[in-house]
Structure formats: structure tokens, C-alpha cells
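Here's a structure for you.
Here the complex is missing a single protein chain, while all its other protein chains stay put.
Entry: subunit A
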Amino acid sequence: MSPTELTTDRDGGAAPFEHLGLLYRTAADYLTGTVPFVRTALSAGDPVLVAAPKANLDLVRSALGSDARRVGFADMTVAGRNPGRILPGVLLDFADSHPERRVSIIGEPVWPGRTDIEYPACVIHEALINTVFAGRDAAILCPYDAQRLSPRALADAHRTHPVMEHLGTRRPSDAYADPLDVAAGFNQPLPAPPPETATAAYRGQASLTDVRRFVTQQAEAAGLAADRTAELTVAVNELVSNTIEHTTGGGSVAAWSERDTFVCQVEDTGHLADPLIGRLRPAGGASRGRGLVFVNHLCDLVRIHTRPGRTAIRLHVLLSASGP
């Protein structure tokens, strides 16, 4: 759908997609910013989803009273633990299940508990929302805890949201930047794996079985639960299959534990030129990228550094947490 098609079927003017950053300091701020957003959508008969950390979900739910029954709720610390799966698994999933309606979503992907390692993936996600939802009939409101988040996080919110809201006032964000540029800025070399990391080289489709065995053995030895080990094995298999299908060379898989996380890194000689790969819902026939959607769903974090001739994709699975 082109934006022009959409502008004609709604109020005849405004761009159909709104992506708002909401700065809040207190619970009262939070409700001032979110509840009218929800009620306006409900009164228009539009579907509404609130995806936020549980405490904020509870806050909105109780403020909405009986209206809460007409709203979808998702704990973002679970559904969006991996920021890379919020677009396909939360936002697009909700939008696509209401194809004829304008959807309104509160999405809070950045919260004070996010680690420094997770953070870049959150900003990439926020930036790419603009690209993915461009032209869609939707409003996404992203609350940011201005009290507890770092100045850097608040500055990034201004870079990834065309409009910012604070204490009931909406202003265009002067700092808003091209989403693909923002995402590209976080395409940085990953820190080196620890020394003496177990590594397996692969080349050709006949080595897939060996790769799966390697991942399973390493994950089990690290104490990863059996169901998560099986999921991680599926994820690594997808990345390795991509190498074999789309590059002329082989690659390698490295596995190690890092504090409370089990990590697998797949490296090859390819280049992931499309930053949206793995973030769109797999459409019927299209095969490209659906493997990466699986990877995003199955892992707790996906970190990518890619350039022509070399791509490293690092998958994190929490040793303690249960599956997504």
C-alpha cells in the first residue's frame, strides 16, 4: 500500500502512521500520556495493544477499569525480551490481525533494566519501526522513563521518534534522524569472544548435522535447559543454512558462556545488506529472511555486525530464563 492510498480513506490529510515518544517521570505522567491515547482509539472502535513491562501494564489496566477488557496486553519483558522480535512478533502480529483497522499500540521496548548489551538492539528496533510501519494505518506510542533512563537513552528516543510528547504536549523532534542511518550506526564490530572458545568450522550442507551436534553438546555442557538448547540449535541451523545457501564460502560457529548467558556466534563471508531482514513477518511464499524471523523468536538477543565479505551474528540465550 502506498501512503497516498491510505490518506484518502481516513480523515483525508494526516500521515496515517504516527510514532510518538512519550517522556514520563511518574506513574501519574505515565497515565496522563497513555490512558487518553487508549481511550481515543477505543472510542473510534480501533483495536489497542499495550506492550510494556508488567508494572506499567498493571498501571494502565487498573486505570482503564472495565475498558481494559477491550485492550490487548503483553508483557514486553517477555514478548519483547529480544528487541529484534518485537516488530514481527508483537507490533506486526497485532497490526496484521486487524487488517482493515487503524491499530493503536503502546510499545515500551526500553526500560531501566535493559543491559548495555541489549540496548543497541532496542534503538535499532525503534528506528526501524519508522521504516516498517511507514504508510501503515497505525499509531505507536513509546513511553520512556525520563527519571531513570540515561541521558543517552533519552537522546536516542528523540532520534528515533518523529514526534515527542511530554506532559501532554506534542512537539516534532528536531533530533529525528533517518532510521536506516540510525540503525547503521549501531552496526559495529562485536567484542571478541573469550579466548579458547569452542569453535566448529562448517562448509556445505552435509555439515549441518555436525553443527547441530556441536551446539547441542556445548549448550548442554553449559547447563542450558533442554528445551532452550533445542531452540538455539534451530536458530544456529538457520544461520548456517543461510551461509550455505547464499555465500560461496563456509563459516564457523563459536559457543561460550558469559555470566548468565549462553552465546553462539555464527560467522561467514556474506553480507546482510537489508537491515529489515528477520523483522518482517514471513509472507506466504517468500523464503528469504524467514529463517531470521525464527532466530529472533527463539533467542533472547541477536547482535549483528555485517559488512561486505564478513558477517557475525551473535545469539544470546539466558541460562536461567524459560523460553519465549
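The definition used in the following text is that a contact is a pair of C-beta atoms (placed from the backbone, for glycine too) under 8 Å apart; a residue touches a chain by one contact, two chains touch by 3 or more; residues count from 1.
The criterion applied here is as follows: contacts and distances are computed from a predicted model.
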Listed names "Nitrile hydratase", "STAS domain-containing protein", "Pyruvate ferredoxin oxidoreductase" or "L-lactate dehydrogenase complex protein LldF", with the criterion being the UniProt name of the chain not displayed: "STAS domain-containing protein"
Candidate in contact with the missing chain, chosen from A:R39, A:R61, A:H271 or A:R290: A:R290
Residue touching the undisplayed chain, where the options are A:T34, A:S104, A:N130 or A:N237: A:N237
Selected residue (touches chain absent from view) among A:D58, A:D181 or A:D227: A:D227
Chain not shown: contacting residue from A:D58, A:D178 or A:E245: A:E245
Subunit A residues touching the omitted chain (full complex): 97, 200-214, 216, 226-227, 229-231, 233-234, 237-238, 241, 244-245, 281-282, 284, 287, 290-291, 293-294, 297, 323
